[in-house]
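A single protein chain has been omitted; all remaining protein chains appear in their positions.
Take a look at chain A:
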């Protein structure tokens, strides 16, 4: 395990019990410059996770609580007329931070959702014809309750594609839950978290991740998986090439977390469900038969052929 990453995870674990995997995956997204969509029922610690991560990095942390009446300008900012200077002044919205928690993203109107997602993709906002770059690192962690709940606006498929990973939190085990109770009995642990990594260090780490080596045979393997999603009968729409790129980048970050400077098929296999899961649309009939995207992806992975020889064109 990479030392700095280990430090972050340890920090998070002070607050979050038994969610090491989620923390790891979040860091994968953070390091590869992608964004995360955390999905689960309320109260399992989605917000706490993001807060803990943000607090571990000495970064500018912003939180946007999405509500049905939230406007795009509430997210990206607004120009206000300053009578003193007789000019419109731009008041940046919460999006202009380093780590942004977009809480309950599916509770707001598609207009506002789209404003957020656009700025996530472009890493910039455009207001009154003026384009403003968002500071780096820029990391959005959105949470959403499962769409079956009342009063939500499900994110369109195209916008789900903007998230590098979609992670399900899941309930803690009984033992873990007891530990949660114990820790929160007389204090709020999150208040005591201190940063363990500076912004500069984080940027350097991101740079290192980009330099993690991906052998051509492994790239082929990624493509093999991506193409396989397009040929499965239960899948209505397979993943896009953007998903292949995402899987590669995530794999690089995951390799870095393992303190390795090359990507193995193991990394790819591990990340495939998190990268592809929200990018695949199952056929309705398959859904009725109880087929899940996770099951389909697992099957694709099992049937794939791992490269076990040196790439021929080396």
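Just so it is clear, contacts are C-beta pairs under 8 Å (C-beta built on N, C-alpha and C of every residue); 3 or more make two chains touch, one makes a residue touch a chain; residues count from 1.
To be clear about the criterion, contacts and distances are computed from a predicted model.
S.K.: Not counting the visible chains, the remaining one has a UniProt entry; which protein name from "FeoA family protein", "Sugar ABC transporter permease", "Citrate lyase acyl carrier protein" or "Transglutaminase" does it give?
M.R.: This omitted chain is identified in its UniProt record as "Transglutaminase".
S.K.: Specify the residue from the set A:34, A:238 or A:265 that touches the hidden chain.
M.R.: If we include the chain that is not displayed, A:265 is the one touching it.
S.K.: Since one chain has been left out of the picture, which residues of chain A touch it in the full complex?
M.R.: Output for chain A: 213, 215, 217-218, 261-266, 269, 301-311.
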